[in-house]
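Missing here is one protein chain; the remaining ones are kept as they sit in the complex.
As written, the chains take the letters A, B and C, and residue 1 is the first residue of each chain.
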Amino acid sequence: MRKIFQIALGILAAIGGFVDIGDLVFNIEAGAQFGYQLLWVVVVGVVGIIVYSEMCGRVAAVSKRPVFDAIRERLGFGVGLGALASSQVVNLMTLAAEVGGVALVLQLLSGLPYRALIVLGIVALAVVIWVSPFEWIERIFGYGGLALLVFAVAAIKLHPNWGDVAYGLVPHVDTPDKLVYAYFAVGLLGAAMTPYEVYFYSSGVVEEGWTPKDLGLNRANALIGYSLGGFLSFALMITAGALFLPLGIEPEFIGTVALGAQVPLGQIGLILALVGILFAVGGAAIDTCFSGAYNVAQYFGWEWGKYRRPAGAPRFTVAWVVLLVLALLVIMSGIDPVMLTEYAVIFSVVALPLTYLPVLLVANDRAYMRSHANGRLANTFGLIYLVVILVVAVSAIPLMFLTHQGQG
Amino acid sequence: MRLSDLLNVEVRTESGKSIGRVHDLRAELTPRTLKVTGLVVGGLGLLERLGIGAPTAGARVRTDDVVPWSAVVRADRRGVVVRDGTKPS
Amino acid sequence: MRQAEDLDLGLGLLDHQLVDSEGRRCGNVDDLELEGIAEGAPRVAAILSGPPVWRGRGRLGRLAAWIVPGDTVRVPWEEVEKIESAVELRKTCRELRLGRGDDRARRWVERIPGA
Partner (left out) sequence: MSRPATIGVALAVLAFSGCGGGRLSQEELQKEFEAIQSLAAEGALVADGVADGRTTETFVSVHAQYLSEAARQIQTDVSAASGPSEKRSVERLASLVFQDLEELHREPDDRALAARLRIRLELYAAAAEKRAR
């Protein structure tokens, strides 16, 4: 029974962490622009996050060191501080975008003014974090996010050409806009492998006091959780490819995502989609908020953890409160959450190598890992993905420039 | 003297030939003390600083890029001077 | 502590987490104080922690030390219990004067209901 509950940790990380506003935006936009052509990138991204989150979870379970400890230990004070600063900027942008997303969905459900809902959303998130035990947050948002499965039904009901869908799993480029294609490939990879997922997950593993005995669970979480997340990405992209591409619709709003379920499934599809987005994006907001606090506390060696009462880890508590307030200011400035999401995902790609290189190094250190150090399989995949990440990190910002954020 | 004073400074022989930089200090941990036994120098030393092939990394790749402390003539933040003929490979 | 074994100071100690005798996290190994270099028998005399110590940690370190207030805390090597993935200390952080930033912040956080 305990095991089943613990797998919920994986589901939360999968739905709340994997499918966040970045995945919604990039999968829907990629589908609307290129149909099913980029499905293979989702597979690449999902395998990547499985490889690295398994590694981070293993390091955390065996050595009790979460990701940002490893970053500072291996990269040193200076480079580590650079990694901290860049990851905090990305975290804040992502958090602000998720909060904006929560407010937009609440608006589509209630019709109340957007800005009032931003404040309401922030307050609700703060209260949820403050009063509820972590297990509750996990279950509420994890299971709520499962409503996104409505997009799987929507994708099927839209009768996509399954042959084309299958062909999408084979890497190919069939478009004159090769740069835009590359931009979306980079964005999809970034959205799938966002670093805050592993900051959050590895810290959670340490907080839950996992030991090497839990490594099987860790592997199951990574595999099942992120595969489910990848499955939802597929559903979103296929929905957009079947519905929006033929009509020439370029999705720019959160409402457009929900429309993808409303058209084939009617009112019930619409409500389920909105509820699913609300929980997935709300859960991701909590994840990013905590990731930010974890990172700064771990870098500076402060006490941290949300299993403790807020006063047990005071600077950690202050850190997440400050992040929420900053996110409130950013999103209240009126910046479009969808555009902010795109920036956040692209910048997170640039910061990826600084996160994953130290993890790979530590996972090979037998002083930490003893018999649980990386095997040949984990190292092969780890190295391949490190190369992929480096290429993507170098090309992300130039591509954003050249394509005007995918506008061509 | 602090560890950070020595990290990354240049290592020269008494006759002035550079043999690289101090990437790390090797030490010996006993129940009561932590004695410095050598300098990790050279290209492989850099990898060691990142944890590839270090003594703790299990697979000890090589130790001949460590200059024993007995060869050190002078060490401060301006640089480390070692006896002639000392060379890490 | 384990038997005599090799340890690289930069890799195995520097920037690692400090944990006190009650399991509380209380800062990082920001630098190490070395002794006996002139005598040809150098050893680690103490762990140094706190913002002013960052000054020795490169340009970004100097900048960070300039921005962040705080004191240097010197933990004599004798207070080290064991070196695992974190550095475990023999005393509580209060006795060693570590983790005072958390103590200061606690006074504020405690005022909020439910903390």
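What we mean here is this: a contact is a pair of C-beta atoms (placed from the backbone, for glycine too) under 8 Å apart; a residue touches a chain by one contact, two chains touch by 3 or more.
Computed from a prediction, not measured in an experiment: that's the story for all the values here.
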Which shown chains does the hidden chain touch? A
Which one, A:Val198, A:Leu274 or A:Ile389, makes contact with the chain that was left out? A:Leu274
Where subunit A meets the chain that is not shown, the residues are 82, 85-86, 89-90, 93, 107-111, 247-250, 252-253, 255-256, 258-259, 262-263, 266-267, 270-271, 274, 343, 347, 350-351, 397, 400-401, 404-405, 407-408
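Following the convention adopted for this analysis, only the chains that are shown with their structure count from here on.
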Is the way these chains touch best called a line, a ring, a star, complete, or other? complete
Subunit A to subunit B: how many Å between their CA centres? 42
On a C-alpha centroid basis, what's the spacing between subunit B and subunit C, in Å? 23
Dist(centroid_CA(subunit A), centroid_CA(subunit C)) in Å evaluates to 33
Contacts with two or more other chains occur in subunit C at residues 10-12, 14, 57
Residues touching two or more other chains, restricted to subunit A: which are they? 367-368
Within their complex, state which residues of subunit B touch subunit A. 50-52, 54, 56-59
Of subunit A, residues touching subunit C in the complex: 63-65, 69, 72-73, 76-78, 80-82, 130-131, 298, 300-304, 309-311, 313-315, 317-318, 367-368
Can you list the subunit C residues touching subunit A in their complex? 10-12, 14-18, 24-28, 30, 49, 54, 57-61, 64, 84-86, 99, 101-103, 105-106, 108-110, 112, 114-115
